[in-house]
Each structure stands twice: as C-alpha cells, then as structure tokens.
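Submitted below is the structure of interest, expressed as structure tokens.
Apart from one protein chain that is not included, each protein chain of the complex appears where it belongs.
Chain IDs A and B follow the sequence of writing; residue 1 opens each chain.
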Amino acid sequence: MSPQRTYSQTQPSLWKARLTLATRSLRQSWTLFLATRIGVIGLAIIAFYALLAAAHPILMMFVWEERVYDPVVGYAFEETRQPAPPSLKHPLGTDPLGRDVLSQLMFSARSEFMLGLLAALVTVSIGTIVGAVSAYFGGVVDAVLMRLADIMIMLPVISVLVVLSALIGVEHFELAIIIGIVSGFGATGVVLKSQALSVVVKPYVEAAKTAGGGHVHVIFVHVVPNLLPLSFLYMMFTVTGAIFSEAVLSFLGLLDVRMSWGLMIHVTESAGYLLQVTEYWWLIFPASLSITLLCSSFYLVGRSLDEVVNPRLRQL
Amino acid sequence: MHYMTRAGAVRAVDGVTFSVERGQSLGLVGESGCGKSSIAISLLKILPDSARILSGSILLEGVDILPLSEDEMREYRWKRISMVFQAAMNSLDPVYRVGDQIIEALELHVGSAPSEAVERVRELYDLVGLNHSFIPRYPHEYSGGMKQRAIIAMALACEPAIIVADEPTTALDVIVQDRILREMRKVRDALDMSMIYISHDMAVIAEVSDVVGVMYAGRIVEFGETKDVFENPIHPYTRALMSAFPSVTGEKRELATLPGEPPNLLAPPSGCRFHPRCPYATEECRSQPPPTVRRGVHWADCWNPPEDQSP
Partner (left out) sequence: MAHYLVKRSAQILLTLFVFLSLVFFIVNAQPGDVSSFYALNPDIPPETRERMQDLFGVNDPLWKQYLVHVRNTFTGNFGVSFSHYPRTVADIIRERLPRTLALFLTASVISFYLGFALGKIIAWRRGGWTEYTSTIGGVTLYTVFTPWFGLMMIWLFAFRAGWFPIGKFLDPVLWRDAPTDANAIFNRMILSAIVVSIAVFALFAVTAKRRMAHSRLIRIGGLALSALAVAAAWFATGTGYLAWDILKHMILPVATLTLISFAGTMLLTRNSMLETMREDYVMAARAKGLPEKDVRDRHVARNALLPIVTSFVFSLAFAVDGGVIIEQIFSWPGMGQTLVSAALTEDLPLAVGAFVFVGVFVLIAHLAADILYVYLDPRIRY
C-alpha cells in the first residue's frame, strides 16, 4: 500500500472527527457568545431587519397595491400633499415623490443583506486563500502578497469608490466586489495569515506533505478549514463596511441603484427637507437609523465573536 | 486568599501560618500551582482585581497590614518589604532605562536628590555585580542573568526589612542561577535582612533557607528547620519532592515518584488534599483532615507519618 493510499483512506474519518469537534466547539462557543450580551443584541437587530426584508415581497403580493406601494415607481394617490405624514395606510408616511417610506425601507433591507453577504463571501474567499497561501509558501509569494496587503489596508475605500463611480459607474454588484477585494487582500488576509502561520507548522500539515499531498490539496484540506472560524468573524466587519459604504455613496448620489437607505436620504436632501428634522422626521430618521442599527449590529456580533475566539479579551 | 473566577472561587491560599525572624531566611517550596506566588503578592497586597483576602492577618513589624488603606500601604511597599518577581525577565518596564526605574523607587521612598540617587544606583550595581555602564541602558540590552541582578538591585534599593523572592532564578541556566544564589546570600548576610525565598526546586531551597515550609494545594503541609526537613522529612509529599532532586538541567521536570498534578483549587480534595496522589493513603486520609505531627519545631500534617529516624 502506498502512503498516498493510506492517506486518502483516512480522509473520510478525518472529516468526521473534524465535524464532531466542530459541533462540540460550536455549542461551547454559542454559550460564550450568549454570555457577551452585546452579541445577542446585535443578533436581535439583524433578525428584525431580516424579517422586514422577508416580509416585503409577501406584503407586495398580498396586501399592498403595486401602483401605490412600489418602492421606486409607486405613488400615494390618495394623499393631497407629498411628502405626507404617517397615517394608517402609510405607517411611515410618504417621500417627496409620493412613495411609501415603509415599503422603501423594507425593500432596501433586502438589498443591504444581499450586498453585505456578497461582499463578505468575496472577502472570505480571497482572505482565506491569501492567508493560507502566504503562510504556506512564505518567501517571495508572502512578500508580494503582504506588500499588496499594505496598500489595501491603507486604501480609503469610500474615496476609491467615489473616484470609480466617476470613471466606470458603480452598482451594488461592483461595490460588493470592490469591498470584498480590498478587505480580502487587506486586513482580513493579514489576520488570517497570522492564524495560518500557526496552522502550517502543525504536525498533520507536515504529515500530509510527506504523505505526498500536493500543495493545493494540503492548503485546501488542511489549512483553509482551520481558518474558517476566524474568517467568519471578519465577515461580520466586512458586512458593516459594505453597508456603510453603500449608504454613503448612495447618499452622495454616486451610486446607480434604484432604491436604498442612503438614496432615501439623498432624495430628502435634493428635495430640500434635510434640515427640517422635526417637521419631516419620517424622511430622515427611519433610513438613517436603519443604516446605523444594521451596521452596528454586525459590528457587535463581530466583536462578541472576537471575544469568543480570543480568550485574552474575555473577562474572568 | 481566593481568586473569584467565573467558575467559582479558587482557594489559592487556605489557612497558612508562618513567621520570619529578622535576618532569617524562610523557604517556601512546592510544585507550581500550589499557591506560592499567591502568598507573595498577598504579603505586598498587590492583588489582581479578582483576588480577595477573606480573613487572617499579615503582621509586618507588629503592624497588621490587611486593614491598611492603599495610601498607607504604599509607605510599606519597597521601603519595608520588597519583592523579586517570578517573571524577572518581564518585571522591568521595556520603555525606560533600567537605572531610571531604580531611581524611580529611590525618589519615591528615600526622597533622594537625582545626584545622590545615581550614586546609590552605582553602589547597588556594585553589590549585585553589574557594570556601571549598564545603568543608562534599556532592559532589552540586558541578558537574562543581568536583568535578574538588576531586579535584585532594585529590590535592595530602599534597604527593606524583608525581601520576598519568588522563583528568582527559575528562568536562568544553572550556572548563572548558582552565581546569583550565592550573591543573594552574601547580600542578605551583609545587610541583615529577612527573606522569604520561593521555589519549586528543593535543591535551591536547601541552599538558601534557614527554615522551610512545604506547600501543597494552598496549604503548608510540613514546616521546620531546613536541616530537619531535609534529613527527616515527615510528609510523603516532601519525600516525593526530594526524590526529584538533585537537579541537573535546572528545567522543570516531572516528579519521578509522583505521577499526576496538584489538584484544581476550585474544588480541593476532601480530607488530606494529597490523598489522590499519595502512595500511603488510607481510608481516613480520604475523609478526615490529617492531624499535626510535631517533632520539636518541626511539624507536618499527615495521618501516616513514617517512624522518627532522628537519633
């Protein structure tokens, strides 16, 4: 029997063991996570907005008349003056163009989640691979990737997006990809590399190498899985960054989107209601608060995960 | 003294009584995790937030320091009682010159003028055998042994009545360790100070102390003159510790005749705390706290002490 054979035969049980270990540590982590409190608050906020996002298509289908409630082209015909204050039919009033604010808010929640998720996925894919490859090969590969990381870390992402919006025009998809790249090659990649450094010296990595596992195989089977918990943590911070940047850009009117929280404030500004905070509060507060809350909720979850992963930060 | 942790109270020091005469040297010995360092930091009352001294008294020259306020306590620290830390390597602040760190203590307690303080630091460096040229250097420029000497110099700076030395030489190699031990003894004799010397290494304790307390799981289990304890150990734990010496490498090693580890002090064993590891354990060891066996000033807590072999 060649060493290669033995090696591949042990693999299923390896994964099984890993899975049991993972479930057990997951349960422990969950207990620790619950103890942090701020994480639970964050999770509750996320759940609230997820519910809003999920309810929107259902309401549109069964309750809300499309002509009136469409977040982009709807119009509240029954109101005599736009923007109209909150009423039974429009719980958060209408915007200067006569569109229902609640519907806009709920519709946008969904795109914020998709944007955040996409950015986070791109970040994690790039970050884990950069981290693993950089730690595994070291040398020139590491040097090049780390110089690149230097620049990504120092790149003011919103300013970059501002310039890009003038040059190529940016939509949600591009925004997510760009944020994912900057964070993945930058801060996330660096953190994951330092984690990967402690993984590549583990005996099982050495064993896999001597057993004839190719570079790609060893990296993906033995190094990357050990980076996933930490990269999950950094996903949270990426989501915060993505939602925040989207909101800023669409608020500045630099993003080609049909509707988003930032755009809602942009419309308010263009119509000149921005400083009538008390008179037209529904034009400013729902969107701004939603951006703030959703950003901080992912940040809070990330911070408490940080405490779970890094015992140094835990209180005894 | 207890550490309040999330998992419960760790009873790190539990019913310990001892006294040190002027000019005398007391050794405390035991495996790591027995509560030796906890005693040391209790003596200076520099406890972490989680630690509480629940009861008892610490008399320093007849004054109980436990009820003293922080301000009053500061007057005692370093001037009357100073300490050489376990992690001597990290006891010097990396961003200040070593000389300045000693001067910091001198200015605070002796109130000496800068020029006098520098003169005093020179004396101290001579005493511990360090070159004067190192006074204005930073800790990272010192070797391990030199840092240790600097720490000792710092502990001596205000001529305290008593020095607590917590494993001062554990991190050093044997040769340096030996030299420093010899110097410490010399200094102590010269200045007529008391000393509490803490170590996990019987050999070191035998060399430096007049009386010895053997600690196990937060308690002193045997106490006596060094000679008596070494020639006629009563407690099985002491005997196990002694079988592990002499040390050759100076590294931490397993106790040859004693498998296992000291117990978790969150929930110490019932009866005699040593019973799970004791080769002589009997039924009463498990259920009842052991009685004190006395042979003059030498005593130990054990149900099944060996025959008295002294003449």
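Operating definition for what follows: contacts are C-beta pairs under 8 Å (C-beta built on N, C-alpha and C of every residue); 3 or more make two chains touch, one makes a residue touch a chain.
Here the structure is a predicted model, which is why all the values come from computation and not from measurement.
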Among the chains present, which touch the one that was left out?
A, B
Given B:4, B:87, B:113 or B:297, the one touching the chain that is not displayed
B:87
What subunit A residues would touch the chain not displayed?
38, 147-148, 150-151, 153-160, 162-168, 187, 240, 244, 247-248, 251-254, 265, 274-275, 277, 284, 288, 291-292, 295-296, 299-300, 303, 312-313
Residues of subunit B in contact with the chain not shown:
41, 44, 46, 49, 70, 73-79, 82-83, 85-87, 90-95, 104-105, 108-109, 138, 140-141, 154
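Criterion: only the chains that are shown with their structure count from here on.
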Taking each chain's centre as the mean of its CA atoms, how far is subunit A from subunit B in angstrom?
53
